[in-house]
Structure formats: structure tokens, C-alpha cells
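Note that one protein chain is taken out, while the other chains of the complex remain in position.
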Amino acid sequence: MISLSSQFPILVALAPLMAAPFCALFRGNTLPWAMTTIISAFSFYVSLSLLFSVVASGPISYELGGWAPPWGIEYVVDPLSGFMLVLISGISTGVLLFARDSITKEVPAHQLGLFFAAYLLSLTGMLGICITGDAFNIFVFLEIMSLSSYALIAMGERTDRRALTAAFQYLIIGTVGATFYLTGVGLIYMMTGTLNIADIASRFPEIEGTRPILAGVGFIIVGICIKLALFPMHVWLPNSYTYAPNIITAFFAGTATKVSVYLLIRFIFTVFGPNYSFAGLGLTDVLMPLAILGFLSMSAVAIFQTNLKRLLAYSSVAQLGYMVLGIALASEAGLTASVVHIFNHAVVKTGLFLSVGCMFYVVGSTYLKDLQGVGRRMPLTTFGFALGGLGLIGVPLTPGFISKWYLVVAVLEKGSYFGYALVAALMVSSLLAVIYIWRVVEVAYFRPPPEGTETQEAPLSLLIPTWIFILGSFYFGIETSFNVGFAKTIASFLMGGA
Amino acid sequence: MLLLIAGTMTVLMVRNLFVATMLLGIVSFTMALIFISLDAVDVAFTEAAVGAGISTVLYIGTLALVGSQEKERPKLALGPLVICVLVGAILYYATYEMPEFGHPENPVQTHVAPRYVEESPTEIGIPNMVTSVLASYRGYDTFGEVTVIFTAGIGVLLILRQRRRKRTEAEKDAKDTPLDENRGGKGSSLSGLGSAHDLVPHVIAKLLIPFIFVFGLYVQFHGDFGPGGGFQAGVIFAAGIILYALVFSLDLARAVISEKAILFLISAGVVLYGGVGVVSMLLGGNFLDYNVLASDPIAGQHIGILLVELGVGITVTAAMLAIFYAFVGRADLIEEAAQRGEN
Partner (left out) sequence: MSFGFFNYWVFIILLMIGLYTVMSRNNFVKKMIGLSLFQISVFLFYISMGKISGGTAPIVISGSLDTAEPIYSNPLPHVLILTAIVVGIATTALGLSLVVRIKESFGTIEEDDILEMEDGA
């Protein structure tokens, strides 16, 4: 008998995967949900313990099937992947606590077993992507995540039939992205003869100047950026987030695009190496303008939205711009900022979407015109939303401030007028965020509620998880040793390892 | 090869979706032939069964529901064209430094692959290297693949499954309306296809189906030695049952294997595959390390591969059937609605 903890790397992704078939067979409201939550919490526990053992004693490698890499598939937990595992499974667990009462309003009861099975599968996909050390295995798990998310988004059709077209649009674009990725991996495999990420990285310098590699790198980065919804490849995201069931939106907003950011970091820093990516390839010149255009234009677009979920979705695209900007800066400080922002934004955005979920639960709509006076009808929920909004803007003492602070520091490191211009762009974008959050607050607090409505809070089962995320975000905004500390470890690990 | 290009160009041009689907099937089948010439017999087998078989069935099932005429006359779209040409140009640019086609000294052939070619007969002990790599060296990818199929099955059920109407009611409907009236029109009922008058298909199907199943079993268990394996076998099994459902009727097919049983089987396949992995973990190996399954590593590999291939076969059969049932069940639903409208 081997001790359980040596099997932890596989258990993270395996537990939700193996639970899914059972979940699909369950009936009723409670059982599938309870199982999903327990499994997700278990993954969270395993992720945490993995992260701490990685920090204590270095990266862990796990050989699947007992075959040594590069012949077999390898699971690798390093600080970055451990951090992502904790983030994903943690957000998933929190969202699931919220799910029980929220989802029964949006999904017919006889579908719940299948629904939660699909949820588990998409969780498996995300965890699998983050932990695997094999480029092709990433593709397989990317597809598990994507296929289940198409189905989950389509489940919003009971509320709005546009969920179907949103899911279809996402399916087309997502598959094109994944196939691009596959082509890129093929080109790299062709030149290196291996699929193992560490092995590719070690063989990379020999062949890095060749044309197929150049094309392969291009395909992989474009493929990931499509999945990441980097401006201007973001068109699928606002629709998907708007029409998906509320808990799915909250879950994906915190995790799905972050997984793509993770992949981008992984490929740029671990596989290609920062030297090749930035000095050799000039990725900064490609990613940075897109990132800046992205957060400026998307923040502006968010102001004009009439649907609260859509507004937040556009804001997500803008925030992704910040993360990509951090990567594009090609410095340790930039990378730190990026990782901190992945974490902070995930927590804040999930909290915001959950509070929108509360509003939907009571009001039955997420259009701003229906939410007039919601501040008086649902004081606690709206207050939570407002606090989360502050975090999004980046007011001091909130997590948004921390990540923007690091981003500004990283930008200023670049010096020169260019750096100041960038800071100015960040400021403008933050101001735009003030405007779109203010629009919501104005509608919620300063417009009278419709006649004949009375104060009616969302049930506690929804309020508590929402507030966990909101308060959690403030905790991480003040006590920054966890997120910033880890982000620094990760950044120096990735830059030093290259 | 040129046939392929011609085929795809026509797919692009032709407006009738039914024709486009058929052409897609032809392209897939041609591709399968090319795969054979490139020594990829397993892949060719799968491509023929899936690309030219199952996916064509799915497209036709969809077209029966949504109509088969494209509305607009195809016109040149400039934006997409530019992007495509750009992508093509990048790839064309890349080909110039690609390793020579078919050269044995290419990195692909010299780095990781030799281990599979040279060692797998002794390490795994089965002749088909594709099966060795598939089920053992990269068994986890295949587990992922089973999960993908499982996900698709779950997803299609989530999207398409409606509440089953009561069985007795369904039978009454079937008796009340002569089957031939159900046919024709764009919503031609797939489940109503089984007509008592079609003697020839009935006889032929009855003759064929046993052979299809036997062949499926052969492919399933002979995958270690020749081309084949769980995935291909699963598709063949599913094809057999789909043939039965098409020729006789969906209700009869449902009597043979019910939707509930299918859902159970989809899950069972995944659990079987994962279960092998879990057992190997309990026995002290890593996940999917078959060496520990028996006292002798080679015997362990044999057991492991046999079981996981079985898991693949079960899940694939059931998922294909679930998808097929879901599509056909939808056709019934639409037709019912139409009938109610007429009355």
C-alpha cells in the first residue's frame, strides 16, 4: 500500500471525473448537488495540501500509468499550477454552496443530475489543464471543459432562448480556437518529437529559430487567446456569460478564462521561455496593444449595457486586458501583477455575479430597468454588490487596488514616457469602471422601486456564499500575504526557471 | 488528394445541405483511404466509421429536423477570406523548413517514438503498437477521450431530452395513425420509418445485424493484434442498433435497450476505465499502472488493456445511441406538435 498523499496529484482531477458518472444517474434536487459540493470541497482540500507541499519541497511530478515522461503522461504541480488548482477548486466550492437554491429556478428538476455531472466535468477539465505536464493532454482536457461548458451555457434557455445561440457561437469559436491550438502543438511536435512540456522546453532552444516553430508558436498563442477572449477575439464571451444560468456565469467568470491566462503564461514562460517569446518573437508588441485597446474599449462598452450580467461580462474582458498587459510587460513585476490580478479578479467577479444571482432570484431579471430601487428591496445583496464594485474599480483597501498597484509599479519599471502613457491608460480605464459601477448603484439606490414591491431579501443560502466572496476579497485586499506572496514566488520561479 | 480538394470546394459551394453532408462523408472516406496509404490503419478504420458513418447519420438526422436548403446564395466574404489566406500563408511559409516528408531521421521519428516501436512488444506484449500507446503509455489521454464522449452524451441529453411521454399513449398514437402518413415532408419521422411494408430492408437487416455484432465483438477483442479496439467496436455496435431502429422502429429499439439503460451504460464505461486506474492505485501503483494488476507485468498489461478497451467500447456504444435516440426523439416531438396543430 502506498500512502494516500503520494497519489494526491491525480486525485485532484480524478475525484470530480469519477464522480460525474454517478452524479448523472442520481435523481432529485439534493443528492447530485450534495455530491458535487463534497467532491469539489475534497478537490479544494487536496489542492491546498499540494500547494503547501510544493512550496515546502519543490515541484511534484506524477507519472500516469507508471510510464516515465516523455513516453507517458506526466502530472506536474509547480507553484503556478498549484495556485491555479486552489483558486479553481475554491471558487467552484463557494459557487456550489450558492447553487442549490439558485439552480432549481433555472434548470428543470429532472435534468439536475445531468446538469451537475456536466458541472463536475467542466471542473475536471479546468483542473486537468492546470495540472498536466503534457501538451496534448491539455487539448483533451480543454475539450472536456469546453464541451461541458457549451452544454451548461445552453441550459440558460429556460430564462432566455438566446442562451442557445450564445452556446452555439461559443462552440464554433471555441472549437476553432482549440483546433488552432492542436495545429500549433502538431507543428511543435513535428520539430521536437515530443509532447511533454518540460521536454519541449529543454529541446526548444535548438530549433527555436525555425519557421515551423514560429508558425506553431503563433497558432498556439492565437488558439489560447481565442479561448481567453482577448480583445478582439472576445465576441463569444459577453453572450455566453449573459445567457448562461447564474451559477454557471459566476463559476466561469472566476475560472474559465483564468485557465486560459494560465495556459498563456505556461506557454510563454515555461515552454518558449521569456527570452524567445519577448526578445526573439516580440510578443510584447503584439499582446500589449491588444490588451490596452481591450481594457479601454471594453470598459467603455460596458457603460452602455442595459443588462447587468452583460455589463459585468464586458468588464471581465476589460480585466483580462490587465492580466495580459502584465504578461506582455515581460518582467517579474509584470508577471506578479498578472497573477495577483488573476486571483483578485476571480474572487471579486465571482462575488459580483453571485450577488447578481441573488437579484435574479428575487426579481427574476437582470435588466437594469427591472432592477430599479433594488437597493431598497434587497439592501444586503445590493450593498454586497456595491462593495464588490469598489473592488473592481480599485479603491484602496480593496483587492482591485492591490493588483492595479502592482501593475502600475510594473509599468513604471519600464520608465520613459511610454510608461506614463500606460499609467494614464490604466487610470482612464479605472474611471470608466467608476462610471459603469456608478450606473448600477444609481439605478439600485436612487430610483424608486416599482409600485407594489416590498423588501424581500434573497434567502440566506444565497446571501452567505455571496458575502463569503465579497468579504474574502476584502480580506485578500488588506492581508495580502497569500495572494501577493504566492504571486511573487510564482513569478520568480517562472522567470528564474527560464 | 485532388479528389479531396475538389470535394471540399464543392462542399463550400453547394447550397443543398443534404448534398454537402454527403460530400463531407465522401471526403471523410477518401481521407480514410489516404490514412491507410500513410500506414495509419487504426485511424483509417475510425475515420471511416465515425467521419463517414456516425457523423453522416447525425447530420442527416439534423437535416430532417431543420430542412436542407441554405437560404442565401453564397457570396464572397472578404474578411474571412483574408484571414484564411493569411493563416494558409503562414503555414505555407512554415513548410519550407519542415523536415522532409517520410524521412526516418525526422525528430518525430527519433525522439520519443522509438521507445514505442522497439520496447512495446516486450513491455506491453501485444503486437498492435497503436493499442499499446493508446491504452497504456498514453492511457490517460484515452481516459480523457472516453470522458469527452461521456461529456458529449451528457451534453446532448441535457440539451435535447424532453420528458418522455407515457408509453401507452405513444403506442396508441402509433396505432391510430397509419405509419405511411407520418412520412414525407421535411419532418419525416425517423421513428416511423419502420414500416411493415418494407420487406426487403427487414430481411436484409435481420441478416446483417448478427454479423455486425459479431464483427463488433471481433474488433473489440482483437484490437490487441490487429487494427481495432474499443472505440471502433463501440461505433460498430451502435451502428448495428441504429440500423435496427431505422428499419424496424425506434420504439422496438427502445424495447431492446432503454434510455435508462443507456445512461447507465455510458456511466458504467467511464467507471470501468477509471476503476481499473483506481484499482491499480490501491495495489500500490500509479493511476492506470497496469503492471501491478497481475503478478507478471505483461499479464497485468493484458488485463488492464482488455478492461479499459471494454470500458471504451461500452461508453462509446451507449453515448452514440444516446445521441441518436435524442435526435430521433426530438423528431417525434416536433411531429406530434405539428399533428396537434393540424387537428
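Observations on the model:
Letters A and B mark the chains in the order given here, with residues in each chain numbered from 1 onward.
One rule holds in what follows: a residue touches a chain if its C-beta (ideal position, glycine included) is under 8 Å from a C-beta of that chain, and two chains touch if they have at least 3 such contacts.
Note that this is a predicted model, so its numbers are computed, not measured.
In the complete complex, the residue from A:Thr93, A:Thr159, A:Thr183 or A:Thr398 that touches the missing chain is A:Thr183.
Of A:Phe83, A:Phe136, A:Phe295 or A:Phe469, it is A:Phe136 that touches the chain left out of the display.
Counting the whole complex, the residues of chain B in touch with the unshown chain are 1, 4-5, 8-9, 11-12, 17, 20-21, 24, 27-28, 31, 34-35, 37-43, 46-47, 50-51, 54-55, 58-59, 61-63, 65-67, 70-72, 74, 76-77, 79-81, 83-85, 87-88, 91-92, 95, 98-104, 106, 108-109, 112-113, 116-117, 121, 127-130, 132-134, 138, 141-142, 144-145, 148-149, 151-152, 155-156, 159-160, 225-227, 231, 323, 326-327, 330, 334. Against the chain not shown here, chain A presents residues 136, 139-140, 143, 147, 150-151, 154, 157, 161-162, 164-165, 167-168, 171-172, 175-176, 179, 182-183, 186, 189-190, 195.
Definition applied: only the chains that are shown with their structure count from here on.
The residues of chain B lying in touch with chain A in their complex are 90-91, 93-99, 106-113, 115-116, 136-141, 144-145, 147-148, 150-152, 154-159, 161, 163, 263-264, 266-268, 270-271, 274, 277-278, 281-282, 284-291. By the touch criterion stated above, chain A contacts chain B in their complex at residues 1-2, 7, 10, 14, 17-18, 20-22, 24-25, 62-67, 70-73, 110-111, 114-115, 117-118, 121, 124, 128, 134, 136-137, 140-141, 143-144, 147-148, 150-152, 154-155, 187, 189-195, 199, 203, 207, 210-212, 214-216, 218.
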